[in-house]
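Heads up, one of the protein chains got dropped from this complex, but the rest are sitting where they should.
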Amino acid sequence: MITSQRKTHPSLWFAASLLSLGVASPALAQEDDPIKVGVLHSLSGTMAISETVLKDTVEMLIEQQNAEGGLLGRQLEAVVVDPASDWPLFAERARELLAQEEVDVIFGNWTSVSRKSVLPVVEELNGLLFYPVQYEGEESSENVFYTGAAPNQQSIPAVNYLHDQVGVERWVLAGTDYVFPRTTNRILSAYLQDEFGVAEEDIMVNYTPFGHSDWQNIVSDIRRFGSEGKKTAVVSTINGDANVPFYTELANQGVDAADIPVVAFSVGEQELTGIDTGPLVGHLAAWNYFMSVDTDANYDFIDAWIEYTDDEMAVTNDPMEAHYIGFNMWAEAARKAGTTDVDAVKDAIIGVTVPNLSGGYAAMMPNHHITKPVLIGEIQDNGQFDIVWQTPSTVAGDAWSDYLPGSRDLIADWRAPMRCGNFDVTEGSCGGSTAAEEAEAALAE
Amino acid sequence: MQSRSWLLRPFSERSTQLFIGVLLAALALVTVLHLAVPAGHPLNVTAYTVNLFGKYLSYALLAVAVDLVWGYLGILSLGHGAFFALGGYAMGMYLMRQIGDRGTYGDPVLPDFMVFLNWESLPWYWQGFDMAWFAFAMVLLAPGALALVFGWLAFRSRVTGVYLSIITQAMTFALMLAFFRNEMGFGGNNGLTDFRDILGFSLRNDATRLGLFIATGVALALGYVICRAIVVSKLGRVCVATRDAEARTRFLGYRVERFQLFVFVISAMLAGVAGALYVPQVGIINPSEFEPIFSIEIVLWVALGGRATLYGAVIGAILVNYAKTVFTGVMPDAWLFALGALFVLVTVFLPRGVAGLLAYRFKRQRRSSDDTATPQEASA
Partner (left out) sequence: MRNFPLPWSTTAQGGAVHADEVRIRTPWVLLMALAVSLLGLAHAPSTLAQDAEAVVLLEALDVDDYAAKGEAIDAIVSSDDERARDWLQALLDGRLQRTDDGRFVVVLDNRGRDWPVENALTGEALGEMSRRELERIGINNALRNQLRSALAVVDLYSPDLERRRASAERLLGEVDDDLSGPLAEVIEEATDDRVRERLSLALAIHRLEQGELEAVAELEGSLHPEVRVALNRAAQGDDPVLATSAGEALRGIEQTLKLNRAAETLYFGLSMGSVLVLAAIGLAITFGVMGVINMAHGELIMLGAYTTWAVQQLLPGQPGLALILSIPAGFLVSALAGVAIERGVIQFLKGRPLETLLATFGVSLILQQLVRTVISPQNRTVVTPEWMSGSLAVNDALSLTLNRMAVLGFALLVFVGLMLVMRRTRLGLEVRAVTQNRAMARSMGIRATRVDILTFALGSGVAGLAGVALSQLTNVGPNLGQNYIIDSFMVVVFGGVGNLWGTLVAGLSLGVINQVLEPWAGAVLAKIIVLVFIILFIQKRPRGLFPQKGRAAEG
């Protein structure tokens, strides 16, 4: 619909795009002007702990790209801002990047709330955002590309592994009280009950606040829950800082991975650098990439990273790989489109396939999620993961979960002619409001 | 008539005339530069900047509210962020209800996060927020009621000084934890976001942003005048007396706690209004506004600007937040050093804040000495 209007009323479209201020026309940009790449990761505050390495990753990728002669004959330039782990500031910074700095693309965000904060801005100003972290799903925006895992690319395969390979019958779903654990656990509860017939009393759900540091009672509960005769596992969506005291308490109360394994969705190599992993050997994590992946592409990436950071002990992790994939996809799409113009790249990127670091390929799907392999790793004493299982092929990210009543019937497809992030297949209509609809409204004005 | 004269009295003051004049002139200037000067011109004020100024102004109103209780009542509230956030949530709930069926799940009544978490129906405390008048009333009433209950408990039993500061901190901390809980029905950590329009105007529109900016400026002017009016009234004098010698004021026969309670509630409501104006401009409200650190920061703005001057609070809020904007952009790795150093240097070398510096520069003979007298340091 939009496209046809674009064709019939080019002048109207132009007026509309003028209205939404800040959309620079890259066609007007000078040939030798650098392409601006926005980096929106917290460098201070509580999230700096996770996000600073992602800023460095993007800068490294830009440096590498420039060393290879840049993109479309132009050099790339990173525009780094610090949203300081402050959610309203994320929106403000995003607006600054798009409206003031006029960047062509943004790589950024970690937490769901920061993405939610930035989302309206990116949609309003028609920017491009590559979001590199595993998340709760239930979202598909025309302007956002989700290079991290959706729930079906992380948690579902992980419980399949535990159920089929380890024989787990009782489940503790422990998480920090925010939207990612809430959603993941809801999906998992439904999945476990529907698919494996797990009884309700065999699922224990527990939520703790951010940065929770006193785990004595909870670990003791888990121990008790696990000593009632059935093989028990903990599915942990515990976030960031709360993990160290959690694992310390597990180890000290003698919860061994062989008895009650913990599979974590938010603990990667970066988080393990802050933990003495000796007592944790055998606990699991599910990701789409581990530093221990045995491929040449990965070793090259690690070498480059170590050289870039000048730190022999520097580690890589899953969101870094997501940025690696996202950056290459964006560059590939720009090459394909012959421009960095947002609308052109948005259309060109669907279907783009680039190598990932685990020896396969990642493709951008029409729902703006990508295909990823799912790996299960066991923690080793050197802070690395040993890959014990992986999906036979890559899994395509599902924006809308099949296990939640509200979203079962929704699909996302950003190709013409559908161009919809939440198409209801039963009603055959694009529900809710989307960026496309807003643009339509702007045209009508 | 009496109430009118009560509210107009501050306009006879030089400082109020000056402040209101400067504020209105700034509003007009920004508006003109935004609308009349073409984009790309060096003098053009972009929509981004207008939005930014709007945010600063809502912070300024919050700082004025804090200065009213700290500067003139001697109550160091480390929990004013709570009132600000409550006002913000009231506004956020209104804005959420305005989304209607345009949310991702297209539910006409339930906000997205409720559909998402499988809520069957709207909880009772969300009722009525689809009506603007009700929501706007709650912007005042919710923080006001909290301040009333909290203040009544605290002032009645004469909790003072540091004890009061710490329990205000406990209050905002407890509220933060509560709002983080998803069961509370306020969206948990993600808070309320993805707003569409306010009173029928699209929030993704520069004209609306300009309107909000002007509204915030006007609210700040009004808030300032109300505070000034309180300060110059007899009530204000009792407050200052309480601040400087609570026991003596009590012995003079004043029911100190009533004055304290009244001013505390007014201040909380002002903070609520500030929060309500803040939310549509930044596009999100989440429990981090309840963080005790944020409340401490507000106090720092006031201290930096100059306590017990009101206009100092405005200067402080704008200055610190402007610095934050600049530094996080220019030197992302080092801005906390700059901010930290700023706080240390100002407290040590500028005990009266920027306002004190200004007053020193433009010292005038006819400066009235009663109400702007600097507070004797209330001891911990």
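Order as written gives the chain letters A and B; numbering starts at 1 within each chain.
Going forward, a contact is a pair of C-beta atoms (placed from the backbone, for glycine too) under 8 Å apart; a residue touches a chain by one contact, two chains touch by 3 or more.
Given the structure is predicted, the values throughout are model-derived calculations rather than measurements.
Participant: Among B:R9, B:R181, B:R237 or B:R250, which residue is in contact with the omitted chain in the full complex?
Facilitator: B:R181
Participant: Considering the whole complex, which of B:I167, B:I214, B:A323 or B:L358 touches the chain not shown?
Facilitator: Candidates B:I167, B:I214, B:A323 or B:L358; residue touching the omitted chain: B:I167.
Participant: If the hidden chain were put back, which residues of chain B would touch it?
Facilitator: 76, 150, 153-154, 156-160, 162-163, 165-167, 169-171, 173-174, 177-178, 180-181, 292-293, 296, 299-300, 303, 333-334, 336-337, 339-344, 347-348, 351, 377-380
Participant: Under the stated touch rule, tell me which residues of chain A contact the chain that is not displayed.
Facilitator: 43-44, 46, 48-49, 52-53, 165-166, 177, 206-209, 211-214, 216-218, 220-221, 223, 227-229, 241, 244-245, 248-249, 251-254, 257-258, 261, 270-271, 273-276, 278-279, 281-282, 292, 294, 296, 299, 302, 306, 312-313, 378, 380-384, 386-389
Here is the rule we use: only the chains that are shown with their structure count from here on.
Participant: Give, as an integer number of Å, the spacing between the C-alpha centres of chain B and chain A.
Facilitator: Using C-alpha averages as centres, the distance is 35 Å.
Participant: For a test of understanding, state which residues of chain A touch chain B in their complex under the given definition.
Facilitator: That would be residues 21-22, 43-44, 80-84, 86-89, 91-93, 95-96, 99-100, 111-113, 116-117, 119-121, 123-124, 138-139, 177-179, 182-183, 186, 207, 209-210, 404-407, 410, 421-422, 424, 431-433, 438 of chain A.
Participant: Quick check: in the complex, which residue numbers of chain B touch chain A?
Facilitator: These residues of chain B touch chain A: 39, 46-48, 51-52, 55, 99, 101-106, 113, 115-118, 177, 180-182, 188-191, 193-196, 204, 206, 282-284, 286, 288, 324-325, 328-329, 332-333, 335-336.
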